[in-house]
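The complex appears here minus one protein chain, its other protein chains still in place.
Which chain is which? They are A and B, in the order written, and residues in each are numbered from 1.
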Amino acid sequence: MADKIKITIDGKEISVQKGSYLLDAVKKTGVTVPTLCHHKDLTPTGTCRLCLCEVEVRGRRKLVTSCNYPVREEIEVYTNSEPVVNHRKILAEMYLGRWPNVPAIKYVAEMCGITESRFTSNLTDENPQACILCGRCVRACREFALEKIIDFAGRGIKRHLTMPFGEVDPHCIGCTACAFVCPTGAIEIVDDLNHPLDPQMIRDHGMKVNAEMAVLDKDQCRMREVGTANIVDVMDAYDLLPVHNYQFGTHPETWRINSKMLKARYFTQGQADGCWKGCSMACAKTIDDFELKTGPYRGQKVCVDGPEYETAAGAANMGCFDADFLAEFNFYCDTYGIDTISAATTIAFVMESFEAGAITTEHTGGLELHFGATNETLELLHQMADGRGFGVDVGQGIRWLKQKWVKEYGADPDFLHDIGMESKGLETSEYVCKESLAQQAGYGMAIKGPQHDEAWLIFMDMVNNQIPTFEDKAEALHYFPLWRTWFGLMGLCKLCWNDVVPADNYATDEPHKIPEHVDNYFKFFEGMTGIELDESKMLDQSARVYNLQRVMCRMLGYGAREDDHMPYRAMGPVTVKEYESRAERYDKQLKEIIGVDPDGKITEERVGILRRYREDQYEKVMDAVYIRRGWTRNGVPKIERLRELGIDLPELVVIVEKDQE
Amino acid sequence: MCRPKMSQRSFTESAGRVMSKILMKDLASISTRINAEFKQYKAMLMVCTGTGCVAAKGFDVRDALSRAIRERGLQDTFLVVGTGCNGFCAMGPIVVVQPEGIFYQKVSEEDIPEIVAQHLIGGEPVERLMHRDPVSGAINRTMDEIKFFSKQQLIALRNKGLIDPENIDHYIARGGYESIRNVLESVSPDEVIKEILTSAIRGRGGGGFPAGVKWQSAKEAALERKETPYIVCNADEGDPGAFMDRSIIETDPHTVIEGMMIGAYAIGAKEGFVYLRKEYPLALVRLQKAIDDARACGLLGKSIMGSEFEFDIHIHRGAGAFVCGESTALMASMSGQAGEPRAKYVHNVEYGYRDKPTVLNNVETWANIPVIMDKGARWFASIGTGDVTDNPWGGSSGTKVFSLVGDINNTGLVEVPMGVTLRDIIYDIGGGILNGRAFKAVQTGGPSGGCVPAEKLDMPIDFDSLTEAGSMMGSGGMIVMDDRTCMVDIARYFVSFLMDESCGKCTPCREGLFSLYRTLTRICNGEGREGDIEFLEELAKTVNETSLCQLGGTAGNPVLSTIRYFREEYEEHIRNRRCPAGHCKALISYRISEGNCTGCTLCAKQCPVDAIAGEPKKIHVIDQDTCIKCGICYEVCRFDAVEVQ
Partner (left out) sequence: MIVVNERTRLEWRDGMTAQDVLDAMGYRFSLITVTINGEFVPKDDYDEHRIPDGADVRAIHLHHGG
């Protein structure tokens, strides 16, 4: 991975990554080389020629632009040899002759030892904010905003910058990436449509993210390349991808629907979605000209908006490892207005129930709903939309189905409750939280139901081991739901918080919070409103709404301790088969954590021991979280808490006063 | 794609053949059949229809000849073939009667009846239309007797004047597609590369890079990254005065196709592109026809000649930019972007067209390939200069096509072995300087090259010696200049060309050329200053050494080479406000010498601004204030009475 090469710069030896640009190495040795067209967050083009250095390769010397010269062999570099210095002088004269009053030019010319020029002509532009044709704006438009709106026109000395046909292009949304990178101020921002108090503050912080996307994304989450589908690959690798109704966390056929497959054979478009046209993350992906095989639009070629992680993981959950199915499922859910998560989790439940014999083809109207039954699943979807057959029932969701099947088909209620992945009536989203107590609570204790937009703590808990105690978990379950609710309230996307991460995030005090990015959001808020924010002010702002939501939830009958539980499938192995699929791990836990020797015990016994332990753990977490949140033992906001937040309105107090301790 | 109005369908007898798939075993029999057909004719009349002769009404000559023969009912006795460029463009339209080889020049429609009656029917060639040696005056009946032709060695142009470029059968009859057939049957791709390496053929487009090395690098990159490489033919030919590539395509498009096929086979490519400049409409017609015919015969596409080899070629048109002859700009243009070059620290053989390994070679380079594979690398390497046994850079092997233009008698296209001297080309082949004037310099290599003076006339022409002399081979343009050429103005001309063609991306080329142009203009206008020459030298060097691509990278050469060899001329302009060659308008005046003027009034009548006053039979006078120095009076005076001062 790290192929290093030793090179010499002005006599100093330095080891650099093979293929890296020479200028980066030169900078590391402390040498300053004049540049104009170079920008740390843009692809270098080597057009200003100022960064020229002499390079000796295999005995021959040549001049190269260090900004984009890839170091591939052992070389000797001279940054200040006589030819270099002399050429730089003439180049500096050329710049000064053309644009004598531009500060960036004067600065660079002085660096080269030049204050006068023999190149003054009828083309000399006295404007101190003249465009110096460095081309940074063109690159920023392409690499930050992923557009192609500003570019050069005119050959040779007639070269100038323009938009197509010399007009202001309607595609330009004024993202100001071009102005941000312009070294002279030649690009002016003319409009601010919703009049923020301090637009510069918003731009400065937003631009940092744009720059990060241009430089870091391809080595981080690859949002521009494959969008959230990259998460399929990661979850499968860490045993967290829901498979067969959350029984397992990985599958040998995941490659059929992972980001590699989707990118290679399916995705045709990638750009910013309707959410924000200027977004440089551009995570939306689509599949053009996809021919549908079923349903009312059968035979037509359509554009599929997606798939995103959740839909792909939903397919895995249903055991349907087939990208054609995935695309069609995605399309029809969108077209019918059906949430893909709820549909997939519900159908996965139906499939497991079918395979366990809790329901039969008699109940399903003949549909053989095994895991992986792609055609039957699509048929079910069409039934749901049409309002016919078994689809009518399935469309009611897990909670309704459980009740019906127990009542009318005599199904085992304990089994169905254990495997029906819903809480508060909402189907669980597509992550296996079995091995993360914090995430179980993250799902179970979320106000709206098991949706991970309140908390996603699986890595912090399970992998990083950063929240080992109940108090640690409670702290995380206090902070993250509030933080995540907050930017949702602001109408800001979550992705630029932690789907790209600054290169130096590791060095911060709380890297899991991505503090620089959190600060960006505060600055967006302050730039808009003039109000300064910090963590504590933000948490208060959010907590007001969060607690209001909880009180309303209580009012609707879902907001107490008993409602904050998850089915056991979310917490541990329900069946013998599940236990035995990870026997080594569970036996180890029995021995090392619970202190019980699994030897000599049959699997059913071990399942029971583990279950009791885990359920007990969950209760303890709930206790800790309620305390941290300022709620009663029954999970209802205390009136002091409402008062503290300034929302102890009579309408709210009347709902919670009978729950107070 | 627009078709020019002069598009002419091939109309030789065999052209009506239904195109059917040719398998490997079929080539030989087709060749035999066509040659036998040719033998049935008493004579074949090869009428040159290269662009030069076409401009001189070559199509009309061909059509008139054909009509005349038909009218006499002799179409089974005499075959008229419109061929590509013969090379002797100064003497066009050209008709060669084969197999005798009788050479007719400057043929017009009016000459046709005489040719038919006297030569074809009567058996007596028409001396009036033959070439005369410019020095001895002797008549040269056949091509072999004409020095312009006899001193050449033809490889790339081996089929010139002998085939109809729009008839694939003619190419096959001359051994065409035999080379690729043999390669497909019994030579491995790596062996092909080895052969090309051994031939040491260096790029004919100007770069002089060994083609074999290029092919090998591309193939290695393709294998390593498991990617399919591309083949590209650079037919952008932008140098002023250069028309080698145009002629090769107009004369023998199939050799280019065959060369590209061999290259594709060698490196594992499936697609090839020809980037053809927009300004070559006839070449486009001929190349497209050749590609269409090759496809129809199964020589392009899948299962070529029944083998497993597949390859196809598409033509991509340029749009009027000299810089698109630069390989990375060319590929950008093909990709739909503005034709601007990029840094070449990572070469095209690694990341070229569509970021895939790409071999880009010039038209002439491709034209040589079938012959190299046929006659062998050692044969090819034995022609030329230097020792290329272990190292293709050790010399210049093979031949080179040069376009000889300017103040020379025999303007045209020649192909000679590397190592022939400038003197041979200019005096033997070129027939010496026009109007008997003195030789001053020859510009080689186009705007990237430099001027070579008389003292270097005995220099053998090859890549390295030209570079040492401050010029370069370039694509083969040779502009001969007589003593009335102002070298400062020549530098200015080339700089102005480059300034117009510079893409403008990098500062030294964009700003530097502009400044060079302004300075040279000032000098030519008599406003030169002390220190200008030093400034030009300094600036030209910086432009050369700091520009991003080879347009700027060689742009200083015209300036540097003219200063190197003709510094006094610059100094005359600057210090004495004089143009020794009598060219720069600001520095010359036209005066009528009283000694010679006969008062014929011709100059006064021709003067476009009525600057000449005078009565008939009286001395005429030029009004210096009105005179615009167009030089017409000088041209028309028959008494040498007009002097340039």
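Here is the rule we use: a contact is a pair of C-beta atoms (placed from the backbone, for glycine too) under 8 Å apart; a residue touches a chain by one contact, two chains touch by 3 or more.
These numbers come from a predicted model, not from an experiment.
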Chains in view that touch the one left out, judged over the entire complex: A
- request: Sort through A:101, A:498 or A:617 and give me the one touching the missing partner chain.
  value: A:498
- prompt: Which one touches the absent chain: A:45, A:210 or A:228?
  reply: A:228
Query: Which listed residue (A:300, A:361 or A:464) would be found touching the missing chain in the intact complex?
result: A:464
Message: Counting contacts across the full complex, list the positions on chain A that touch the omitted chain.
response: 1-2, 17, 219-222, 228, 231, 234, 237-238, 308-310, 431, 452, 456, 458-460, 463-466, 468, 498, 501, 505-507, 511-512, 514
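Note that in this section only the chains that are shown with their structure count from here on.
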- request: Let me have the rounded angstrom distance from the C-alpha centre of chain A over to the C-alpha centre of chain B, please.
  value: 59
- request: Could you please specify the touching residues of chain A with respect to chain B in the complex?
  value: 45-49, 52, 63-65, 68-70, 83, 86-87, 90-91, 94-95, 97-98, 118-119, 121, 123, 133, 135, 151-152, 154-159
- request: Spell out the part of chain B that touches chain A in their complex, as residue ranges.
  value: 321, 323, 338, 342-343, 345-346, 499-508, 510-515, 518, 535, 538-539, 542, 545-548
